Structures are given as structure tokens and as C-alpha cells.
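Excluded from the complex is one protein chain; the other protein chains are retained at their positions.
A, B and C label the chains in the order they appear, each numbered from 1.
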Amino acid sequence: MSSTYHGNLSISIFGQSHAPAIGVTIDGLPAGERIDMEELGHFLARRAPGQNRLCTPRKEADVPEIVCGAVDGVTCGAPLTAMIRNTNTRSQDYDTLRDIPRPGHADYTAQIKYGGAQDVSGGGHFSGRLTAPLCIAGGICLQLLRQEGIEIFARIVSIGGITDGAPCAAAVSGKPFPVVTDEIGEQMQQAILAAKADGDSVGGVVECVVTGCPAGLGEPMFGGMENRIAQLVFAIPAVKGVEFGAGFAAAAMRGSENNDAFCMENGEIRTATNNCGGILGGITNGMPIVFRAAFKPTPSIRREQRSVSLSRMEECTLSVPGRHDPCIVPRAVPCVEAAAAIAVYDALLEARKYQKTARD
Amino acid sequence: MSSTYHGNLSISIFGQSHAPAIGVTIDGLPAGERIDMEELGHFLARRAPGQNRLCTPRKEADVPEIVCGAVDGVTCGAPLTAMIRNTNTRSQDYDTLRDIPRPGHADYTAQIKYGGAQDVSGGGHFSGRLTAPLCIAGGICLQLLRQEGIEIFARIVSIGGITDGAPCAAAVSGKPFPVVTDEIGEQMQQAILAAKADGDSVGGVVECVVTGCPAGLGEPMFGGMENRIAQLVFAIPAVKGVEFGAGFAAAAMRGSENNDAFCMENGEIRTATNNCGGILGGITNGMPIVFRAAFKPTPSIRREQRSVSLSRMEECTLSVPGRHDPCIVPRAVPCVEAAAAIAVYDALLEARKYQKTARD
Amino acid sequence: MSSTYHGNLSISIFGQSHAPAIGVTIDGLPAGERIDMEELGHFLARRAPGQNRLCTPRKEADVPEIVCGAVDGVTCGAPLTAMIRNTNTRSQDYDTLRDIPRPGHADYTAQIKYGGAQDVSGGGHFSGRLTAPLCIAGGICLQLLRQEGIEIFARIVSIGGITDGAPCAAAVSGKPFPVVTDEIGEQMQQAILAAKADGDSVGGVVECVVTGCPAGLGEPMFGGMENRIAQLVFAIPAVKGVEFGAGFAAAAMRGSENNDAFCMENGEIRTATNNCGGILGGITNGMPIVFRAAFKPTPSIRREQRSVSLSRMEECTLSVPGRHDPCIVPRAVPCVEAAAAIAVYDALLEARKYQKTARD
Partner (left out) sequence: MSSTYHGNLSISIFGQSHAPAIGVTIDGLPAGERIDMEELGHFLARRAPGQNRLCTPRKEADVPEIVCGAVDGVTCGAPLTAMIRNTNTRSQDYDTLRDIPRPGHADYTAQIKYGGAQDVSGGGHFSGRLTAPLCIAGGICLQLLRQEGIEIFARIVSIGGITDGAPCAAAVSGKPFPVVTDEIGEQMQQAILAAKADGDSVGGVVECVVTGCPAGLGEPMFGGMENRIAQLVFAIPAVKGVEFGAGFAAAAMRGSENNDAFCMENGEIRTATNNCGGILGGITNGMPIVFRAAFKPTPSIRREQRSVSLSRMEECTLSVPGRHDPCIVPRAVPCVEAAAAIAVYDALLEARKYQKTARD
């Protein structure tokens, strides 16, 4: 059941990298909402491969077909299913991986868990390609959130150790390489190309900001905004860490330094700083939600690595041919936005249950 | 529903800091398992306040009463409820907080979410005291996991920026101040006392290791071990970040450096390093699970802070009297173990569904 | 996890018949709602044993203690736990049942499922006594629903084959023996006493009506009002059938007869008949919800029955001494109301997620 998110929305993601199709069913969307397919297409294009020399040359059209749940582009209340047909598949690349698992990849654990029946081809259900349906679900939530005045934008904070310390800016999302400081972005791109040239890869950090969130979303304990966002962000392959506000840096601070003083601003309660990342006790405080996700470097690299042969139970070496991103961070930016959008929209539905209705 | 964890186990945590009692119901435990109450008591004692000068002088007996679910100390298959009566409460300390929320605390967001009806006294349901029932549930899971050869132990990695870089060691859990390197632990304790003397507080980082885990626990997407553990660890108040294996540091590495080479060791497949923290594709690979949680400094401090009066909607200052931990990290160590134990035991039950039974 | 209802509310029921206590945790109640404890007490008294000669002479005070979740009788947003201490227990009555299971009772299946560790005493977690926490949860939901103009009342339709064909009337709930036609009620009581005199028992049917429900509650497929109500009503021990509106009788009708014609009544859309029991496509249509639950006769009877000895694996006879209701139907009436109240309130919260808020 692990590919079904079951909150106030139920989101069921299906497909393998080289199956006939991948897709998603979203159950629990409000009826009567127009989905802007063009905007959704632009959003998906941001994670699509083959955009430039920084990522895999595989081309995926990634145009989703709305199978059901909408009539003439407007949600009808029934579950919405969107599907992307897989066309550009090269299964032969993956034949040896059944015996010799790639270090850092799910080949080995999938083999242990599902046995010989697992679909190793293209990474199967573990493929980064499965973030496309996540982005469909998230992209629709983003559109619904915008109507509520809530915006979400992520950006690259660091790649291969090169860090852009500038504060997040909304304008970033639209850039081909979404950093605040373009000169640093240029260095990051050089680092990616250098890794590529070495048959290697690099990781990085994505920061995400949610603005316009009303205070009062999220709940204590297991339903806190941190819990909700983390549960969704870790669904993106390669994420190995999540932190909110000052995050790990807060652990080195004193309380007097980390606590965000409340203040009045134009008659509204705000905080002077935002070390808490907009979340106190699991609940939004009206300040922007801010979090960062750490992405490990792409495990599939051309450079020779040590592995084992599962059939012979002996050590060997492996070089992964195929077409792989030397860095998935640029394409992961919209995935992080999508995960955040689902978490926030779900928390919004939860909060609505307790709001007085227009009728009352 | 946010205080109910609903996986293969259902764990419902209840209580407020100054309510008659706090407690937990665990639904889904196997029948016929003896619960070692003495061991559970020792485990709970590690998070209890009043142990020494490093934490709040509040005394809480924290002896849980098994209300139901066990007969003569053996689980009977029915939901197990354990309860701790609240005795040592001083509600008068909290009267002004209803109007002037503590910076960094849930006072403000709880007020926004629940209105005047919220139980501000002692932090209500947001109190760190609610980690006691989490530890009861986790402590029981720890005992069940030990029968499977799975052990969990956490330790302090850093406090107030002072870091113990030594690798984790199992022996640490039992120490009064659970660090690997005692001399560094001494410095950490000095930092805590210095903060206390200043009417201030410090944060820190806890590392947790799960050994003996079979390969194959956890699932892709939303049911990955990272998702499961993060969802539970963020239920501990003050956690602002979680990372697995190399975590955020992996984001600065190259793939060739971060990938854990597979190797043979005594006829078994292992990895030469463990940058993935024992988890690939959300699934355990048989190496120890390793993760770290960042705790912010205790928000309740005696030092004067800026806040606002909710009734007058104007800025003011606040000094929190009461009895507060200058650093909650030492007491948080067993809480992290508890959260991990619930996550791992739940994943174990999930995996069991697909194992061939003795009958087969 | 079977004793945790996990919808928009999470309701966790705990306890065994002879454990120190039984109780319930309700997670997801709105904050700021005053719970009328006196009214709740009256509601619980309707299911309490020892009321008269028709039921077991066991006395149970059944006064719930609110452990947490409310401050001065007003919900505070945290999970609400209510508990009833068990005082009047006679465990010695049940010793032989460990070896010789009562026909029609859960003794045997509990033994198979949980082994020797199961709590056979007083029926353990399978006891009808566990409907008390269900009634606490339902009784609170009833109070919340009344604020929305929704009322729920059930009544006895038949006992031991004696049927009260009169249409349901709201006034019935308050009666000591809740039937519409008192003369038929008198016959029912005679049937119960006759069975009791024979060391036997009788079953019956309870009908429940929900008035004031807005159209639009419930969803298609698994979330229909029938699904929701059935899932909760079957949680009451001894229920072996549930039907809505015309129910099984509809199966013998023609469409032209069973279809409820829409009509206008005071400017509002109503139906001329209510064979659908107020539910079309799983969704309320604004007419009263009507359903019936069939209760089998109490399995515990004094009359000698055939059973087997589990230790000797041979047939034997059994006479159940103890104090048992010759008919649980009268006491089951509020339980059915409680189950319906939880289902309806949960569906109301679900519908609220999609209503425009006062802010909009």
C-alpha cells in the first residue's frame, strides 16, 4: 500500500519506468474546479528529462492524459486519473542489473523484497520517472492552493557543495536553472558538467517556500506540518534529509537566538525572524513555511564501482551505461514543490472540517 | 486525528500536561507477549524529568498503569492502554501565556487553531510530557523487536554546537549522559549549565542506530523507511530536521564517493560504507539504519523576549518563569529510540503479510 | 487495529470486561464544544445493565471519567479520553469456558486467534460491555449533531418474532421499553421473560431513524452512508444483518413500486415514499435515514447445550451459569443510535471539507 497516500486526499501512484504507462489517481478533489492543462504541462516540463546538457538525453513527452475525473477540463467529483504512456524505453540497458545491483540504487533491496519477479527494467517502480505522477497530483494541488492565495516555489540552494546563500525569491521558479544568484548557478552547472565528464554525479539541496498559508494548518503529533511534508518529500527518490526553518543549524543555537520574537506588522501578528520555518507545534503560524531537502548524488554512474554478483555471490565491478542524469537536483525542484503542495492542500482540507460554514 | 498513528499498529496518544492523566492505546500488538514492566520502567526513567541539574526539577513518577490489553503482564490481543496519572502540576505558572504567547512555542498556533478552549496549562497536548506515552508504545515495540534480534540505541551527537564525532556505540544508551566520548559530553553539560545560568537554553542533535534489521523492510514511495521514521520522529516536539546516513552531507558528495559499494563479508552481502543509512529505495538493505534528528533549543526561557499581547494586539516583553529544561536533548534520546522502534516494528508487521507462513 | 475506527474522527476503543477499566479515545472533535455530562449519563444509562427484570442483574455504574480532551466540560481540541472503571467483576464464572467454548459466542474464535493468552474472563474485549465506550463516543456525536438540527432515535421493531409494525416515532427513545405500540411491547416483554424462565434467550430487530440530515452526506463506493453505518453497526456484538429503507423487502418489489417519486413540499424537494431509507448512491437525499439491525439471541444461556472440550477434543455439554441478559435488544437500542451518530457525524466532517467557508 506504500504507493497510496491516504490523507484527506487519497493519492494512488502507479506504473513502472518501462511499463505501458505511469499515472496517478487523486480521490477527494473538490468538484467544479477547472484544471489548467497548459499550466500543468509547463509544471511537468520543469521535471521532464532531455531539457539540456545537464540531464539525461532521454526524451519523454510526459503529456498526461486525463482518463477520468474531469469533464471538459473541470473536476466532476469522481476520482481523477491521469496517465502518461511510456514510449522511449530501452530495456536492454538493464539486463545485467538483475545480477549485479548498482551501489546506492534500489536494485538490491527490490530484489530482496520482491524476488525475481521485480521489474528491474528502468528502475521499475523505484525509477525517478515515478515523480511525474507525483508532479501531476502536486501540480493540481498547486492550482487549487493558488485560489486560496497560497503559492509554493522551490529553488536550488546548493549543488556539489557550492551554495547559494541568498534568501529565497519567488521569481526563481521560472528560471531554466532555478537559483537566486545566477553566477553561483553557473558554478553549479560547471560542477554538474565536470561530474558528467568524469562519469560521475553530484547531489544538492533544494529549498522550498510556501507563502500565503493561513495560521492554523497542521496538527500536533503525527499530523504536524513537518510530519506531513516529510512523509511526502521522502517519497521523492534520493532525498536523504529534510529540515524546517533553521533546521540542523537551530541545534547549535541558544533559545534566545532561535526563538522567533512575535511582533506587530500592519496590525497583524508576525514574527521578526523565521527560524521555525513557519511552523510551531506542528501548526502554521502565518509566516512562510520554509524547508530544505537534501538529495544524494545520482547513484547510476559510468565510473567503475564495486558490487557483487547475486548469482555467484562474489565481488565484481560494475559500470552503469544507460542515460542518466549527472545531477537530478534541477529536475527535483518541481517535485519538491509538488510534495509540499499535496501536504499543504491536505492540511487545508483537514482544517476546513472545523471551520464554520457559510450556512452557519 | 493527528494524535493517532494508523499503520499496521494503531497508536492513539492522549492527555494534556495538566489533565488528570496522559496515556496511549496500542491496537494491533500480537497476543501472548510478556511485557517486561521493569525494563519498560527503566526506559521511561531515561526520559523522566528531575534526574539531575541538567533538566527541570519537576518530579514525575511516570509509572504507567496497564489499564487493559494484558493479563498478568502478557498481551491478550485486545488493545493495550497504559496511563500515567498527572500529579505534580502547577497551573498558575501558565496564566499569562493565554494572552502573551511564548516565542518558539505552540501557544500562539494552538490559540489560533483551537481558540480560547485550548488547554494552555503546561503546554496542554503540545507538552513534551506527551512523549511519555510515545515512549511507552516505543518501549513495548523495542521489547518485541529484541526478540527478532533487532536493537535500537540513540546517543547525543552534538549540543550547542559541541560535536562528538566518534562513531555510534551500542554501550552508550545506558549512560546517564549518553555520548560516546565522555570528555566531549562533559563540555556539552557545561554548555547546558552555562545556558541555564543565563536563563537561556541550547539545542542539539541525536543520532539513532537500528541494528539487526533484516533486508527488505519498508516500501517504495510513501511507505519507505525514511518516510515512516520521519513521520514518527517529527511527532517529538522540537525536532526540526531529520537526515539518514550521510544525510545533508551526501548532497555535497559525488556519486562515486557516496555510493556504498556492495561487498561480501562472511558469505553475506554487505556494503563497505553506510552513507545510505541502511536504506535504499525506502527499503532496508541489512546494514544498520542510521539517522539523526535536530532538536531546537527549548523555547521556554527565563530571559526576556519580545512577544505580543493577543488581547491588546500590541508588542510587549515576556519572561517565562516555571521549571523548564535548559536542554531537552538528553531526555529526548529515548524518545528518538521509541519513534524508531514504532516505525521499524510497523514495517516488520507489513513485511510479514507477504512472508510464507510455517503452515505453507 | 480492529478496535480503532479511522475516518475523519479516529475512535479508539479499549478495555476488557474484567480489566481495570474500559474506555474510548476520540481524536478529531472540534474544540470549544461543551459536553453535557448529565445528558451523556442519561444516554449511557439506557444501555446499562441491571435496570429491570428483563436484563442481567449485574449493576454497573458506568459513570465515565473524562481523562483528558476537555477543560471544565468544554472540548479543548486534544483527543478526548473517557474511561469507566470496572468494579463488579466475577471472574470465577468463566473458568470452564477456557476449555469448553460457548456455542454462538466468541470464546472459540478468540481462542483460535489469540491462543491461551486471550482474556476469556467476562468475554474480554468481545463483551457487550464494550458497547459502553461506543456509546460514549456516539453520545458525544449525538450532542454535536443536535446543534446541526440532526436527531437520531432508535426503537425496538421486533423481539422473538413479535413485530411492532407501526412507523417509527421520535418520542420512543425516552421510554423504558422503547417501542411505538406499548401493547405489542408488553407482549415482547412477556416473550423475554418466558425465554428467561426457560433458561433461554431471544433476539430482535432495532430500527433507527436519522432526521434533519442535509442532502449530500456520504460518498459513492466505499464511503457511502450504507457502508459507513454498516461498518459501525456491525461493531455491536450480536448484529447479524443490516438493511436500509425497504431493505430486503425491496428485493421483492418492482422498480415502479420501490422507486421513491420526487415531489415538491413547501418549496422543497422531497420524496413521496422513503424506500431508499434516505440514501441514493450512498448519499443522503434529505429524507430521514432509516435502517434496521438484526440482533441474534444472546448466546449465553442456562439451558444445556452441546459443545466440545478443547483440551480433550471431544464432545460434551455445557450450561452457562453467570448473569446474562435473556435479550440484549432493549439495551442495544442506544448502541445503534451511537453507531449511527458516529457514522453521520463523520460524514458531516467529510462534507465540510468541500463547503465554502465563511471567509470565502
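The rule is short, and it goes like this: a contact is a pair of C-beta atoms (placed from the backbone, for glycine too) under 8 Å apart; a residue touches a chain by one contact, two chains touch by 3 or more.
Quantities reported herein were computed from a predicted structural model and do not represent experimental measurements.
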Hidden partner chain, touching residue among A:3, A:275 or A:298
A:3
One chain isn't shown here. Among C:48, C:205 or C:289, which residue touches it?
C:205
Residues of chain C touching the missing chain are 1-5, 13, 101-106, 108-110, 112-113, 125-126, 130, 158, 160-161, 195, 198, 200-205, 215-216, 218-224, 226-227, 230-232, 234-235, 237, 239-248, 250-264, 267, 269, 271-272, 275-277, 280-286, 294-301, 303, 305-308, 310, 313-315, 351
Touching the unshown chain, chain A contributes residues 1-4, 6, 8-10, 12-16, 19-23, 25, 27-28, 31-33, 65, 67-69, 71, 74-81, 83, 110, 113-119, 121, 124-125
For chain B, residues in touch with the removed chain
8, 28, 30-31, 78, 220, 349-350, 352-360
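Simple rule for what comes next: only the chains that are shown with their structure count from here on.
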Distance between chain centroids, defined by C-alpha means - chain A, chain B (Å):
26
Per the C-alpha centroid definition, the whole-Å distance linking chain A and chain C comes out as 45
When the C-alpha atoms of chain B and chain C are each averaged to a single point, how far apart are the two points in Å?
38
Within chain A, the set of residues that touch 2 or more other chains is 220
